[in-house]
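What you see is the complex with one protein chain gone and the rest in place.
Chain nomenclature is as follows: A, B and C, assigned in order of appearance, with residue numbering initiated at 1 for each chain independently.
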Amino acid sequence: MSNSIGTCFRLTSFGESHGPALGGVIDGCPAGLAFDHALIDRDMQRRHLGTHATTRREADKVELLSGVFEGKTLGTPIAFLIRNSDTRSDDYEALKALYRPGHADYAWQQRYGIRDWRGGGRASGRETAVRVAAGAVAKMVLQQKGITLHATLVEAPQPAENDSAGGIIACRIDGVPAGIGEPVFGKLNSLIAAAMMSIPSAIGIEFGAGFEAARMSGSEYRDNWRDDFTTQTNHCGGIQGGISNGMPIEFRTAFHPPVTIPQPTTCIGADGHLTTLTPQGRHDSSHVARTVVVVEAMAAMVLADLVLQQQHSPLH
Amino acid sequence: MSNSIGTCFRLTSFGESHGPALGGVIDGCPAGLAFDHALIDRDMQRRHLGTHATTRREADKVELLSGVFEGKTLGTPIAFLIRNSDTRSDDYEALKALYRPGHADYAWQQRYGIRDWRGGGRASGRETAVRVAAGAVAKMVLQQKGITLHATLVEAPQPAENDSAGGIIACRIDGVPAGIGEPVFGKLNSLIAAAMMSIPSAIGIEFGAGFEAARMSGSEYRDNWRDDFTTQTNHCGGIQGGISNGMPIEFRTAFHPPVTIPQPTTCIGADGHLTTLTPQGRHDSSHVARTVVVVEAMAAMVLADLVLQQQHSPLH
Amino acid sequence: MSNSIGTCFRLTSFGESHGPALGGVIDGCPAGLAFDHALIDRDMQRRHLGTHATTRREADKVELLSGVFEGKTLGTPIAFLIRNSDTRSDDYEALKALYRPGHADYAWQQRYGIRDWRGGGRASGRETAVRVAAGAVAKMVLQQKGITLHATLVEAPQPAENDSAGGIIACRIDGVPAGIGEPVFGKLNSLIAAAMMSIPSAIGIEFGAGFEAARMSGSEYRDNWRDDFTTQTNHCGGIQGGISNGMPIEFRTAFHPPVTIPQPTTCIGADGHLTTLTPQGRHDSSHVARTVVVVEAMAAMVLADLVLQQQHSPLH
Partner (left out) sequence: MSNSIGTCFRLTSFGESHGPALGGVIDGCPAGLAFDHALIDRDMQRRHLGTHATTRREADKVELLSGVFEGKTLGTPIAFLIRNSDTRSDDYEALKALYRPGHADYAWQQRYGIRDWRGGGRASGRETAVRVAAGAVAKMVLQQKGITLHATLVEAPQPAENDSAGGIIACRIDGVPAGIGEPVFGKLNSLIAAAMMSIPSAIGIEFGAGFEAARMSGSEYRDNWRDDFTTQTNHCGGIQGGISNGMPIEFRTAFHPPVTIPQPTTCIGADGHLTTLTPQGRHDSSHVARTVVVVEAMAAMVLADLVLQQQHSPLH
């Protein structure tokens, strides 16, 4: 099912942008963990501050519904809710029967034969709020293992006037012991790549030396050993054969610019008729600033899932 | 489990490089499909021809064990076997207690506490033979839907003397109707990215305009409509909101160079002792040529899986 | 994960008896289905009327959070909430440090090392309210396929004074076409059995002639054909080789009596100390009447899941 991610630490996400609420259910969070609600609030605030120009004024409040008792996790599902408060749909009425260029409107309609056309519906970037909340819970799991994540904006072109810009976000994960990840199809890089590509507007990912590695010779590329099992370089991004090698995990994700811009835009109707209009209302000219914490959240969920899966291995 | 990929069309892969056999079980291939064994042979041959210098002389033979009756698939698991014939392990004896730089040896040992040190064991590139065979079966499923895949080597630096080289492989998938892919976590780009990163030596992937899109403005990037629902450009690589939009699916995967090269190599022992040796035997100075068909195979499995999942949707 | 059931039609359930709320997320319900909230209300009411003596006065209200737009399902997750209103925990204070006989208290504590001791927490029968709501959605899917379910109480001994009683519930499913179910491990009877055994107090299940079939000869047992592909008897309960054969699906589930009774009860403390007390408050002396609709709900989810999985097969 496409609205769940993870095996042992598993988030099921729900909600449309302009419906009653968004939220999630985390199944598999270990029992007995001190639950740090402030960490959720802090990351929700980070996401909010990254938002340049939206109609939503305050960081979303995350209401906890289950899974925590007397400040500790129960091992039962942790469900949470984020109410949608400011959900005027008038702005979108004109777009009800039109597919915008670059948007998921058309592909979504072909997929389901129906869509909530208000503000992107389920395809809205608002859905990442759920990821940030769940990612904060994943960070609680990782903290007690000494694993920390840090994402930063490494390329963020200035949006041109009446235009928009994308960017590149780097993420570094420290404290991952050697031996995390599965061989063959469940490689650590496979899971991170899938998680990153699931973020709206993501269009590429590279680990360590990345695309540049394709142009290096083997003697330049390979990370030579030091006698403490660290390596002199980290071209592989901390992953070998799909398994962590004890060096920091390092990757970069590219995001394309927002496609809604205050310029004449040619939309297509269901009958193939082309209509040009200029989008009204406030739209972000860039989204990468608020995506930094989303990158961390997705990476945290992948790592928490693997760390929990592997707690019992190997048998030695 | 990390040795399976897919939900409806699901491959479970097994086998070590120097054990009795490698093979796979495909569960979920539809019943009643004409089984084209020649397609498997052709792709196994393509993989073989891409191999520059190995000790294995002929393309591997794929022995079918189940799931096909009177030339048609039964809807039951299709199991197949590839025997390992030339499995001298002497060459590897010296490496038994040493971890090579850039290899999965050390990470694997930390993961499992034990490993088959002969020729890479389960981490060997030989395991991709199983993927090619299963990918050919996926292509049989896709053929009847009019979906075709074509991968090509777009960057392949010449290996320097006594050194190795990586490269970049592009893949284009034609005939995918709009509406294939799942929203949120099961996005088409997420699944393709995970599949590509699972190929040995893969280190980056980008769709459509890729990393370059991070530097484009929204007005440059967005793919404007034509009145037949195609778009004037394909910067998004045929995927919007994680769902195909009817344009060709386009992506590029970067591979780092092989890390075993005929030069002095400093390995580390389990006790942290560094030892320098020069690898003997024949090793490929490049692997990208034979990886082209592996890229196709992995993409074919992802597409076959999604197409089968979605045959019944939408309800309109 | 143990709080989810189903593959294509998948419920994830959450909530503790005395926490803020219980609820569920249904992923995989087809898009474009007319959503009949009255069917949910009706089944919630049936569950409520089967409750003899509880402190909860009215049938629970099911609040819809996502997945439905303008009266139709969107194909996105359908999330719903049932608030806990009357959640006094004083009654349970005495049981905080004691394990009752026949209850899940002790096993649960061993499993998680922590538990919400108020009213059974997650192990409470109250959790079945979530199943009933989700089962009603599954019935919406089945209705349009012409599949109907009918469960009835076939054995319901009268509880003795100050004691409790269990019973047997039969369920019949009509309209299931031949060919539903998976061979080997995903048999229709396997999935129904798992679903039934997941209902609190379930202790046995039998299909068709059931345990009596073990004492029949082959000539008595086998269901002989009529020339319209129906059979003269239905000893197999409508399932052969794990697959429906077009006859009604028939099975019976046995439930043991409630273990909390208003009689002196010897509990055990974490230190092994035995303490005798007499449970206070109102407890049901029987739960089978309200379990009838839960049996239907679980069976409906199993069938909806399989019907959706198989919509695309076979290829003929």
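Note that a contact is a pair of C-beta atoms (placed from the backbone, for glycine too) under 8 Å apart; a residue touches a chain by one contact, two chains touch by 3 or more.
For clarity, every value in this text was computed on a predicted model and none was experimentally measured.
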Per the touch definition above, residue among A:67, A:121, A:135 or A:183 touching the missing chain: A:183
Of C:173, C:191 or C:308, the one touching the omitted chain in the full complex: C:191
Contact with the hidden chain (one of C:35, C:80, C:117 or C:255): C:255
Hidden partner chain, residues of subunit C it touches: 1-5, 13, 99, 101-104, 106-108, 110-114, 122-123, 127, 155, 157, 159-160, 163-168, 177-187, 189-198, 200, 202-211, 213-219, 221-225, 227-229, 231, 235-237, 239-246, 254-261, 263, 266-268, 272-274, 285, 310, 313-316
Residues of subunit A in contact with the chain not shown: 30-33, 75-76, 183, 308, 311-316
Contact footprint on subunit B, counting only the chain that is left out: 1-4, 7-8, 10, 12-16, 19-23, 25, 27-28, 31-32, 63-67, 69, 72, 74-79, 81, 111-116, 121-122
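Going forward, only the chains that are shown with their structure count from here on.
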Overall pattern in which the protein chains touch one another (line/ring/star/complete/other): complete
Subunit A and subunit C, separation of their C-alpha mean positions in angstrom: 35
Between subunit B and subunit A, distance of the C-alpha-averaged centres to the nearest whole Å: 25
Residue list for subunit C, restricted to those that touch at least two other chains: 31-32, 75-76
